[in-house]
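What follows is a structure written as structure tokens; I'll ask about it next.
Missing here: one protein chain of the complex. Every other protein chain is in place.
Up next, chain A:
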Amino acid sequence: MEDQLLCCEVDSIRRAYQDVNLLNDRVLHTMLKAEETYLPSPNYFKCVQKDIVPKMRKIVATWMLEVCEEQKCEEEVFPLAMNYLDRFLSVEATRKTRLQLLGATCMFLASKMKETVPLTAEKLCIYTDNSVQPGELLQMELLVLNKLKWDLASVTPHDFIEHFLSKLKVHPSTKQILRKHAQTFVALCATDVNFIASPPSMVAAGSVVAAVQGLYLKSQDASLSSQNLTNFLSQVIRSDPDCLRSCQEQIESLLESSLRQAQQHSSTTETKRMEEDVDLSSTPTDVRDINI
């Protein structure tokens, strides 16, 4: 019996409790101020990179998401890793053959930042089909750290989601689903080049609005109607409602195109199964469809 209890303790993931004292406006404003410093340069494909094009970022991002998924990383690891990747690419011209090494290194660092049991260099190298060696990854880690000026505490959309949810009057169980949907949208946005320059607060707010929309929560409460919610959240993040609306629309169309792509893939190949799973099952509308 005792042994079993001990086993359980060791096996499950331990997390710190959410500190409600941190969900206040002072923290939120500090985050809004801080997020600017972690934004990548919006046009690094044009200004810095010669070998890397936007399509390749999508490829490496999809792979990274897949690895994070399979390794059951904490949700914020992937967006954080993408932030490192974009910030690195904003300052350092990189060859496309080394983009995957960079992606693996960024996951390595993000995982160390956010997880109690981080990904190992060895495992990440296996995921590159051993095209990268652990020694290279460790040296790359130093280079990335140096280029990021050792500042890895980026603000991510995840940091904002909790703040926004705390301001909505919804049932805790609904909140949990809302959180999950919003996080999925955030991950989706992190794979898309059009959101590179969007502040995390904007992506988070857009994702929450899109999640509320997708779950048809507006019928329950007028404050959750698209317009009211957009107005409210745009005030919270000190932005323009139109900006937020266009961000939300962008997120929704991204979802739609991902879905369409996934359907095409599903009819052709099976190798893309994972991606398809991500896209198909993560959609609020899709989930509703299944239920009805």
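Throughout what follows, contacts are C-beta pairs under 8 Å (C-beta built on N, C-alpha and C of every residue); 3 or more make two chains touch, one makes a residue touch a chain; residues count from 1.
What we mean here is this: contacts and distances are computed from a predicted model.
J.: The complex lacks one chain in this depiction; which UniProt name from "Cyclin-dependent kinase inhibitor 1B", "Brix domain-containing protein", "Urease accessory protein UreF" or "Nicolin 1, tubulin polyglutamylase complex subunit" does that chain carry?
T.: Options "Cyclin-dependent kinase inhibitor 1B", "Brix domain-containing protein", "Urease accessory protein UreF" or "Nicolin 1, tubulin polyglutamylase complex subunit" narrow down to "Cyclin-dependent kinase inhibitor 1B" for the missing chain.
J.: Touching the hidden chain in the complete assembly: which of A:L39, A:M82, A:C106 or A:A121 does that?
T.: The single option touching the absent chain is A:A121.
J.: Please identify which residue in A:S41, A:Q133, A:N194 or A:S239 touches the non-displayed chain.
T.: Per the contact definition at the top, the residue touching the missing chain is A:Q133.
J.: Spell out, residue by residue, where the missing chain touches chain A.
T.: Spelled out for chain A, the touching residues are 11-13, 56, 59-60, 63, 66-67, 69-72, 74-75, 96-101, 108, 112, 117-124, 126-129, 131-140, 142-143, 145-146, 149-151, 173-174, 176-177, 179-181, 184, 187, 271, 273-274, 277-278, 281-282, 284, 287-288, 290-291.
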